[in-house]
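Only one protein chain is missing; all other protein chains are in place.
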Amino acid sequence: MCLALPARVVELLPASEGTIDLGGVRKRISLELVTDVQPGDYVIVHVGYALQKLDPAEAERTLALFAESGLTDSTA
Amino acid sequence: MKYIEEFRDGELARRIATRIRAEAHPERSYNLMEFCGGHTHAISRYGIKDLLPGNVNMIHGPGCPVCVLPIGRIDNAIELATHHSAIVCTYADTMRVPASNGLSLMKAKARGADIRMVYSAADALRIAQDNPTREVVFFAIGFETTTPPTAIIIRQAQALGLTNFTVFCNHVLTPAAITHILESPEVRELGIVPIDGFIGPAHVSTVIGSQPYEYFAEEYQRPVVIAGFEPLDVMQAILMLVRQLNDGRAEVENEFTRAVTREGNEKAKRLVADVFELRRSFEWRGLGEVPYSALRIKGTYAAFDAERRFGIAYRSVADNKACECGAILRGVKKPTDCKVFGTVCTPENPIGSCMVSSEGACAAHYTYGRFKDIEVRAA
Partner (left out) sequence: MTKVRSDYVRPVDFKHGRVDMTHGGGGRAMAQLIEELFARAFSNEWLAQGNDNALFTVPAGRMVMATDSHVVSPLEFPGGDIGCLAVHGTINDVAMAGARPLYLAAGFILEEGFPLATLKRIVESMAAASREAGVPVITGDTKVVEQGKGDGLFITTTGLGVVPLGVEISGDRARAGDCILLSGTIGDHGVAIMSLRENLTFETTIRSDTAALHGLVAAMVEAVPTIRCLRDPTRGGLGTTLNEFARQSGVGMLIHESKIPVRAEVNAACEFLGLDPLYVANEGKLIAICPPEDADRLLAAMRAHPLGAEAAIIGEAVADAHGFVQMETSFGGRRVVDWLTGEQLPRIC
């Protein structure tokens, strides 16, 4: 459930709104639910609202974890 | 699309699949329930089942807010438009759910009811501001992910002093549903549905955090791994569950660390607590009455509660006798166990909600999986 996407904040707007960019598509959404957001940050967007900031360091860590899977064992 | 495409990499998928195959003990089965409908959809769409060994079984859970919405509540929403002449704003997901008398929101709209699809709760508020002489009702559905936006618009409506705007609240809660499944006789006593572990919902968890799942892990001794939305997230979570089960652990682990923390979104939780309170009980389609599983609008915001304003009387409507949605939502039966699956009940003519929502177990199986039941070979 809950189709939500990570999108990049490109502009902060008045009344706790902002413009986000996903793959070149821009949309105006609400930033009411998140704090301390700056242009360049990534947020998870659901039904026109940012729900949470995405942590880039954790994202890298997770990708590294995926890549690790398959390196440790010698099974064919 | 950054943070999306990297998490769909086929090469990494094969590596994780190899790991799962290597680490799953052949002499036991691993029965994992993915609670969230979005995960059901991802598993079907990316063919993740094909990458798993035969002894890892995915059971589809009831985390599809459209699927668990009782027929009676859709009837109420339709009535608001037809009998009370309100403009009913809804997310598109509910439009095709079959209700009583052969109606659905879409069919009612075709007959002239003013029912409008919105992408965001904020749009419903805007419609209310643009139509001051009409009653506007927002048909609010969804789990904890979708509830904070509803809380925001109710507070905004109050700040604006709107007198023509109300919300028909059908927000439901994830932990209550998981408890209910684990408490059901089939799981607890009869052992008919072996559920060894859970893949926790992605976006619900960004709001509520990982903490609420600690109770299940502890009380029911089942591991929970919160997984992101992309197929690699799901596969990694399956690997983590296999490892926990092998080790005999029952912990809450978080695979979706890039968006989920233990506490979740405190601001969102505060806003929701300000506007909503627990209903003592709420009917879930297929699960019956589930205690403390849903929200209603608090007295302080009574002016924005559609149920109070319009005196909506809820009438429970039984599912079609042949419909097995209930059993399917609880993971007790598979779509193919339902007598009407694929014949009378199809995505074009859905009998039950599992077939209407694209992430319902039946719709997912019909669209992506039923062909696997027949042997398909490329020349």
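Chains: A and B, in written order; residue numbering restarts at 1 for each.
The criterion applied here is as follows: a residue touches a chain if its C-beta (ideal position, glycine included) is under 8 Å from a C-beta of that chain, and two chains touch if they have at least 3 such contacts.
Remember, it's a predicted structure, so these values are computed and weren't measured experimentally.
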| item | value |
| --- | --- |
| Per the touch definition above, residue among B:Gly10, B:Gly54 or B:Pro291 touching the missing chain | B:Gly10 |
| Touch with the omitted chain, as defined above, among B:Gly37, B:Pro212 or B:Gly228 | B:Gly37 |
| Residues of chain B in contact with the chain not shown | 1, 4, 8-11, 13-14, 37-38, 44-48, 50-51, 64-66, 91-93, 95-96, 116-120, 123, 142, 146, 231, 346-348, 357-359, 366-368, 371, 374, 376-379 |
| Chain A, residues in touch with the chain not shown (by the definition above) | 1-3, 5, 19, 22-28, 46-47 |
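Everything that follows uses one rule, which is that only the chains that are shown with their structure count from here on.
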| item | value |
| --- | --- |
| Whole-Å gap separating chain A and chain B, where each centre is the average of the chain's CA atoms | 21 |
| Contact footprint of chain B on chain A as seen in their complex | 1-6, 8, 22-23, 29-30, 32-35, 42, 44, 46-49, 51-52, 54-56, 58-59, 61-63, 65-67, 69-71, 73, 75 |
| Residues of chain B that touch chain A when the two form their complex | 1-4, 6-7, 9, 12, 14-16, 18-19, 21-22, 36-38, 63-65, 91, 119-123, 142-143, 145-146, 148-149, 152, 201-204, 206-207, 228-229, 232-233, 236, 239, 255-260, 265, 267-268, 271, 359 |
